[in-house]
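Only one protein chain is missing from this complex, and each of the others stays in its spot.
Entry: chain A
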Amino acid sequence: MQSLCWFIGRHAYLRGLVMLLLWSILTPLALAADLVQPRPQPNAPTGGTLTIGYMREISSPDGFQAVGSFDRMYFFAGNETLVSIGKDGLYDPAESLAYAYEVLDDGKRYRFHLRKGVEFQGGLGEMTAADVAWSLNRIHQADTGSRWSSLYRSFDRAVEVDRYTVDALLKERDANLIIRMFDRPSIVHSRKHWEAVGGAVQHKIRPLATGPYQLVDWQVGIDQKWMKHPAYWRGQPMADQVVIKVITENRTRLAALQTGEVQVAWLQAEQIPEAQKDPNIKVWSFGGVGWDGWAWYPGLAPLDDLRLRRALVKAVDRNALNKAVYLNTLMASKAHTFPTESAYGIDAKDLWDGEVLKFDPPAAKKLVQEVARDKGLKLPIELQGVCEQRPDRQLVCEFLQAAWAEVGVKLHLKIVANAAERLAVVEQCQTHVNQTGGLTVAPHDMEGILLSSATGNISMRVCQGKGHTLTPNDAKVQAELDRLLNEAAQQMDLPQALAIYKKVQRLALENLWLYVPAMLRVNYIGCHIPTTGGCDTNPIRGDGFVRVGDFWRKR
């Protein structure tokens, strides 16, 4: 009996062993089928120093803690996100630290499959699920320098499943999680290094991540130096060194590009005609990455009257604005926040060219007079505005001031030094108009302004009970926007989500709700062709910015 049992046991054991062997051979093969191979570097390493001309102060080489949207121009030299955005604006697994993801538990769990062999800079070892989970969990921890908590309301926590698998657990379904992760909150850092340097403050100065270049020096206001990361997972970086040079003066930055001392530079719109004349410079553009216009607060009278809001839009000749202020380098929006051509964009030509919003000063004047008569207001109707002390912004403000004066509205402007001060003024609840702009790259950016709980919704979030009151009709508009946006955020089916986002934009535009994205921004990048590789096709990604790692020095 014992021998039989032994035989049966041995048989089962052998069978188990065979199964195990088969599993161990087949499983990697099966996984390998799903594994998206890393995209190789576009060129063999050529060495040398690649110099990038950046136009303003660098906030931090640690992408997680960098504050401005333009900072993407440089921090992707060393930092990488869990999921990357491609040139088409979609998830690009070949350049992502997660080569695939699954949506589980009815959209409340996202499972990320990590690449093997992704090495951290500085010899910190391989990136594992523990690093990824820890990195994502910083989002809701204030002492990590995170400013992303409100953007990730649905995100609960990340947990390590195994060495190469991470689960992101959500409080509620979020159809936009992957799009949110294209930006810096999903940058993966080494916990070991973070703790070794003592936390966020020091990591902000000397971060280590997984990208192609490792920061070696940062002189505030002067430059950053990054050396190649020899164990980079996509192969040897093409340059030996990258220097991000801060050249705040626009003409000087163009001169640096013209002389070839800088290979790639961000160009200001007014420099474009000059740059395009230079045969050594190739200019690439990306339209619709953001919008420029103004925000206003329907809760503050007399802007609580939709007729006045419409009058003010109808008083502005956007083509003239484009020509006078932006030298025709922007585009008058034909939609709402997104360009019409974008999957999320709407065709609102009927509104912009029709009775509702068309440039028509006499009609605008009539509307203003109607509002003044009905509300017992004196003409000109007086509005308070705030404007940043920046040449383009001030010009826009003066343009609005002049255009509105023509139709009987006097705009008093308070000039402030920066966006933070602008916001401080707005939060005092006495300002009607706030000259501003924003991004259009992701649908969830709409939530940040239009939702009643959104930080950008000043009338609802800050000024309710402080002089701002929505009319019953406007309250209905807000309620409907809230409903639609919440529904869209949970809609996993893309076509259906798109339809809802289009409804949101139509409703917001018809009611000129909170912000008027009159112009679509265009980003410009210049390459010095004789010394620079990577500029034959448009190098700008779907977020409107370039990646340092895409360029190389020509020999």
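Here are a few things to note about the model shown:
Quick note on the criterion: a residue touches a chain if its C-beta (ideal position, glycine included) is under 8 Å from a C-beta of that chain, and two chains touch if they have at least 3 such contacts; residues count from 1.
Please note the rule applied: contacts and distances are computed from a predicted model.
UniProt records the chain missing from this view under the protein name "ABC transporter permease", selected from "Acyl-CoA dehydrogenase", "ABC transporter permease", "Recombination protein RecR" or "Electron transfer flavoprotein subunit alpha".
In the complete complex, the hidden chain is touched by one of A:115, A:138, A:204 or A:393, namely A:204.
When you scan A:421, A:487 or A:510 for touch with the missing chain, the hit is A:421.
Contact with the omitted chain, checked across A:181, A:449, A:485 or A:548, is made by A:449.
Residue A:256 is the one among A:82, A:98 or A:256 that touches the chain missing from this view.
Note on the undisplayed chain: of the listed residues A:215, A:295, A:371 or A:429, the one touching it is A:295.
Not every partner is drawn; the one left out touches chain A at residues 57, 59-60, 67, 69, 142, 147, 149-151, 201-202, 204-205, 218-222, 245-249, 251-252, 255-256, 258-259, 261, 295, 416-421, 423-424, 434, 436, 438-439, 445, 448-449, 454-456, 461.
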